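Removed: one protein chain of the complex. Kept in place: all other protein chains.
Letters A and B name the chains as they come in the text, with residue numbers starting at 1 for each one.
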Amino acid sequence: MKQPQNKHQSSFTVENRNWTRIGLILFSLVVLTALGADILAPHDPWQRFEPYQSPSRDHLLGTNDIGNDVFSELIHGTRVSLIVGFGTALLATFLGLIIGLVSGYYRGIADEMLMGLTDIFLMVPRIPLIIILAAFLKPSFWMITLALGLLWWTSTARVVRSKTLQIREMSFVQSSKGLGFRDAHIIFTDVLPNIIQVVIPKFMITVATAMISEASLSFLGLGDPTLKSWGMMINFAFVKGGFINQMWWWYLPPGICIAGIVLTTVLLGFGYEQKEEIGLRGI
Amino acid sequence: MCAFQLKAEKISKSYKRGSFFRRPSMILDSITLGIQRGKTSGIVGESGAGKTTLGRIIAGLEKPSSGKILFRGQDIHRMGRGEFSFFRKKVQMMFQDPEGSLNPKKTISTSLDEVLSLVGLSRRERRLKILEILRTVGLSSDILYRYPSQLSGGQNQRAVLARILLREPEMVILDEPTSALDISVQAQILHLLRHLQEERDLGYLFISHNQEIVKFMCHEIHFLRDGRLVELSV
Partner (left out) sequence: MNPLAVENLRVDFQTRWGVIQAVDSVSFHLREGETLALVGETGCGKSVIAHAILRLLPQNARVTGQIFYENRNLLQLSEKELSQIRGRKISLVIQNPSLSLNPVYTVGHQLVEPLIVHQNEKRRQAFQTAIQLLARLRFREPEREVRMYPFQLSGGMSQRVLIGMSVALRPDILIADEPTKGLDDRLKQDILDELMLIKKMGNLSLFLITHDLNTARELSERTAVMYAGEIIEMGDTRGFFETPRHPYSKALLESLPGRGFQPIPGSSPSPVDLPVGCRFHPRCPHRRDVCSERKPDLVRDKERDVRCVLFS
């Protein structure tokens, strides 16, 4: 006589959906769009047609104030978001890892100095700094990526250091020391694989935050005018009267895309965490 | 010639606890003891009495606040790089928790193989040595491609032992090696340790809180109380 263990449990819960799969599918779509932008976009986004057109069969989302096809702009915008997002995250995570590992493993003076450095960087307000940089230098998306990356390693560094401090006390690290392995070997083969699981979600969040920051900066007019980015599209929509004239095809699609790509990135991170959790639960 | 190849002389260790104005607390106070090959010295005391710290200091994993550790007559903290490497090879330590002693992200094969890569051996030679050492500790070769989380506590401790033996040590510091294991497995591992001691003339420092086990394993027993070695029984 079989008895159900839990009578009152719904099957549609957050845990039950396979977020990894959904995240991966959506993300692949995004990457494919970015890679195949030239093919997928019906027109060259820089080509000028008749401006201020409403959505039609030829121009699915109409044209903007100088005649570019909005839909093609939208597709090309994927590239900017992805490059800034991942570029920033890679730089920030790489720096954060190195600093956190060295700090946490060696402790002592190196730790004090590096953490002091971290505190200094934490004090710097990011967006105002970028605004100032944009005022003095030519605003380009490489600059944004570099600036954001060089400022955002701090939280990763802290987390990595904290986990490193924990791991280095574990018996297997002590064993490796006792067996006579070099520090570099221990850090990379013993410590690093065990901290990756906290670094990856942070990486994903950095990607998402970088994308939003780039969009915000572009919206403020500090972005790279030579590129088609979603933030810039909304900026032009605002400046050229798209909001007042209720030309939703100017500002709504890029806004939805920004939200969408951030959501996809977060889902990826979430899916990764979910897989890790299942691995950890075991029996 | 001194019979003790590994000797602790007047080892003291204190930690600064709490606020700036508190006096440091002394965990170990002027401890002197020696370990020789082929024999087992035991240290018994309550949890938190400083036994593990003492073990780590003797193994060279931690520095004492004062005192010396002498290996073959030389102060280990004044050794040159090469000599210290040799010390590291000859004096090993085994810890209490079976799963924590092996990197959870490495297969047993990787954990064993990397030890051999410290010596210059060809791939085939390494493979042979690994199979041989598995036989010595009583593990079958099908555990090689598993992770520590897939092995039982007893199997993990044997793998740890295999890793240590690959370095061909003379002394092993054993910090409660069987406390986390089941009773019947405990007996297995301790018998194995005794057998290895005879076979390879190993010197053991056996740390435990269990007096019965210590009586079984050790030739002489030190009692650690309040940071000092109080009694010695043989």
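Everything below uses one rule, namely that contacts are C-beta pairs under 8 Å (C-beta built on N, C-alpha and C of every residue); 3 or more make two chains touch, one makes a residue touch a chain.
These numbers come from a predicted model, not from an experiment.
J.: Quick one: which of B:50, B:64 or B:153 touches the chain that's been left out?
T.: B:153
J.: Any idea which of B:115, B:133 or B:190 touches the chain not displayed?
T.: Selected residue, touching the omitted chain: B:190.
J.: For the chain that got dropped from the picture, name the residues of subunit B it touches.
T.: Within subunit B, the residues that touch the unshown chain are 46-47, 152-155, 179-180, 182-188, 190-191, 209-213, 215-216.
We adopt the following convention: only the chains that are shown with their structure count from here on.
J.: With touch defined as at the start, can you tell me which subunit A residues reach subunit B in the complex?
T.: So the residues of subunit A in touch with subunit B come to 170-172, 174-181, 185, 189-190, 193-194, 282.
J.: Going by the contact rule at the top, pick out the subunit B residues touching subunit A in the complex.
T.: Where subunit B meets subunit A, its residues are 56, 59-61, 85, 88-89, 92-93, 95-97, 100-106, 114-115, 118, 149, 160, 163-164, 167.
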